[in-house]
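All protein chains of the complex are present and in place, except for one that has been dropped.
Take a look at chain A:
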Amino acid sequence: MKTLYAEGDSILHRASARSKLVGLLLAGILTFLVTSIPLLIGLLVASALLLLSTRLGLKDLLRRLVPLAVTISILCGLTMLLQTVETGIISLLRLTLLLLVSTAVTATTAISDVMDEITAAATPLERLGLLRAADIGLAIGLVIRFVPEVAERYEVLRDAHTARGIRPKTLSLLVPLIILTLRDADEIAAAIDARGVRR
């Protein structure tokens, strides 16, 4: 399985999960407060340097960035067409900036640490009797864990089609993908029960 987390000992790796998550949140807010294009470009360069400081390999970086970068480009291209070019450029800069910062955070923070922090952050809500903090942590941990796994399964299904001489079409891949994912989700849920992770 691919994991979003990549082992290493860069400065970001050694920073606490809490400071990174808070930093990511602040970066998100800040980005949407800034409207000056030169300032956004400056921030973008800074976030690119931040990402490079994680010492991820080029191939790994591309694998992480390309899918979302494509989506962002399409979205911003449409914005330029439908609204103004300037709005499009600003969204492009903002979203790319967030992509770089969040990639740097996910690549350097272990899921279990993210879970612990989210659980801690949700504890005040638990005191109000609204939810169980550990459930929120677990739920978010599971989402982060399964994103790459579902992506990988998609590739396996595509290869299985190709190997049998069937041209893979998105729809014919989607149905088995959903069925397999649901079946595994049942097993994981059973494992969570059996292992007493949630109680």
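Here is the rule we go by: contacts are C-beta pairs under 8 Å (C-beta built on N, C-alpha and C of every residue); 3 or more make two chains touch, one makes a residue touch a chain; residues count from 1.
The rule is short, and it goes like this: contacts and distances are computed from a predicted model.
The complex includes a chain that is not drawn, and of the options "Formate dehydrogenase beta subunit", "Energy-coupling factor ABC transporter ATP-binding protein", "Oxidoreductase" or "HEAT repeat protein" the UniProt name matching it is "Energy-coupling factor ABC transporter ATP-binding protein".
Among A:Leu61, A:Ala110, A:Ile140 or A:Leu177, the one in contact with the hidden chain is A:Ala110. Although one chain is not shown, part of chain A still touches it, namely residues 1, 3, 5, 7, 110-112, 134, 141-142, 145, 184, 187-188, 190-197, 199.
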